[in-house]
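Excerpt of the complex: some chains, original placement.
By letter and in written order, the chains are A and B; residue numbering begins at 1 in each of them.
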Amino acid sequence: MQGQSQQQAYDRGITIFSPDGRLYQVEYAREAVKRGTASIGVRTPDGVVLAVDKRFRSPLEERSSVEKIHKADDHIGIASAGHVADARQLIDFARRQAQVNQLRYGEPIGVETLTKDVTDHIQQYTQVGGARPFGVALIIGGVEDGEPRLYETDPSGTPTEWQALAVGSGRSEMLDHLEENYREEMDLDGGIGLALETLATATDDAIEASGTGVATIDVETERFRQLDDDEIESYLDEQDLDVDESDDE
Amino acid sequence: MQGQSQQQAYDRGITIFSPDGRLYQVEYAREAVKRGTASIGVRTPDGVVLAVDKRFRSPLEERSSVEKIHKADDHIGIASAGHVADARQLIDFARRQAQVNQLRYGEPIGVETLTKDVTDHIQQYTQVGGARPFGVALIIGGVEDGEPRLYETDPSGTPTEWQALAVGSGRSEMLDHLEENYREEMDLDGGIGLALETLATATDDAIEASGTGVATIDVETERFRQLDDDEIESYLDEQDLDVDESDDE
C-alpha cells in the first residue's frame, strides 16, 4: 500500500508508527530473525525438543561457541534465531529472572511466566526511545507442573505458545513441514526425528551431527539435556538425513 | 485538506500537532488498531459479553496463547484489538491498578475508575516525547455496584462508554450490525448471540468455536467467565454461524 519512498520516512530513529499503523523498526528486526540460522521446537507429551542449525563459518571455530541452544534453568531451554549478541542478552535476562524467581518464591519459574517476563522486556525496547528493538526470536521450551510447554518470543514482544514451530532462515518451508507431519501423540524420539527432518528442509546441503544441536526437556526428569554428536548421528542415520562423505571436517 | 507531502512533515519523531490540529502518530496508532482482528463488547441488563476473533496463523499455535480476552480482575474483563505486545502492557497495567485499588481501599476497583487509569496512562504516551503511542484499543467490561459497564479506550487516551461496540478490522460494518440489532432489554444469551453474529459480519469465512473467544461478566455472580468451545459451538449452531466441514483443525 505504501511505496518505497513513503516507507523510508517512518523507519528511522526511534520506533514510531507509519501511516498504515506499522512499526518498521520492529519489522526490520524480524528481518534480522529471518537472516538467522534455523531453530526448531517440537512439543510431545513426553517432553520438548529443541533443534538448531549450528554449522561453522570455519572448521577452526570451536563448536561449543556457536551453540545456539542454552539452558535457562534446570527445566527450561532456549533456542534462538537472529542477532547472536542480542540473543545472549535475552538469555542472560531469562536466567536472571529464573534465579530471582527461585530466590523469591523458593520454586522454579514457570515456562509461561519466564516467557512473559522476557516479552515484557522486549516490548519496552519497541516503545520507549533511546534503543533499538532486539533482533532475535527465541524458542523457550520446558516442563511446568509436569506439562511440556513451548513458546516463541518475537521482536515485537509478543509471546505465542506452539505445539511445534520454527524460526529463522526457511521458516515458512519448515512450518509447512511441521504442520503436515506433526502428530500430537508422538513420543520424544518421534519429536527429535521430526525436528531434524524439518531442519533438513531448510538447508540445501545434507545435515551433519556436528553442525546440528539438539536438546530435550522430558516430562519425567524435568531436566534440560543436550544430545551429543553420536546420539544426533544415530537419529540422522535412522532418517537418512546425513551423508556418507563429509568432506569439510 | 492537506496533501500527501504536507502530511509527511508532521508525523515523524515525537507526537506533535499538524497545521490543521491533528496528531498523526495517534491517528497512525488507530490504523494499527484497524489492522487488528475484531473484538466485540455487548452490554445487557444481565451482564457484559466480550467476544473476539482468535483464529490461528497456524494450526500448531496453542489456542490459549492467542487469547485476546483477559481477566483484569474477578469482575472485569478486557478484549483488545491492535498491536498485541502493546495490549499486553496495558492489560498488565490494568491488573496492577486493580490490585493497588484492592490493597489501598479494601474493595474492588470500579470499571470506570480502571478505564480512566488506563486512558490517563495512554494519554501520557501521546504528549510527552521519548515514546510512541500505544497501538491498541481495549474493550473493558465489568460489573460495578451491580451495574454492567462497558468501555472503550482508544490510542489517544479517550475513554468512551458503550452499550455495544466493536473494534479492529471491520469495525464500521460491525458497528452498523450492532446498531441495527442491539436491544437494551436483551438477556445475556441474546447478547452472546448478537456478539457472535456481529463477529461473523467481519469475517469472510464462517466462524468456528475454536477460532472464537467469548467471555461474560454477569450481574449476579459479578465474576469473569470464559466460555469453552462446546458452549460457543452451541451458540453458533443456534444461529447457523458455523459450518459443518471444518477442514483446518
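Miscellaneous remarks
Basically, a contact is a pair of C-beta atoms (placed from the backbone, for glycine too) under 8 Å apart; a residue touches a chain by one contact, two chains touch by 3 or more.
Since the model is a prediction, treat every value here as computed from it, not as a measurement.
With respect to copy number, the whole complex recorded in this structure file holds 7 identical protein chains, 2 of which are shown.
Everything below uses one rule, namely that only the chains that are shown with their structure count from here on.
Note: Cα superposition of chain A onto chain B, rotation of 50 degrees, nearest 5. Mean C-alpha position of chain A lies 31 Å from that of chain B.
For chain B in complex with chain A, the touching residues are 7-8, 11-13, 24-25, 28-35, 58-62, 64-66, 82-86, 88-89, 92, 125, 129-135.
Interface residues of chain A facing chain B in the complex, by the touch rule stated above, are 9-10, 13-23, 116, 119-120, 122-123, 126-130, 150-151, 156-165, 175, 178-179, 182.
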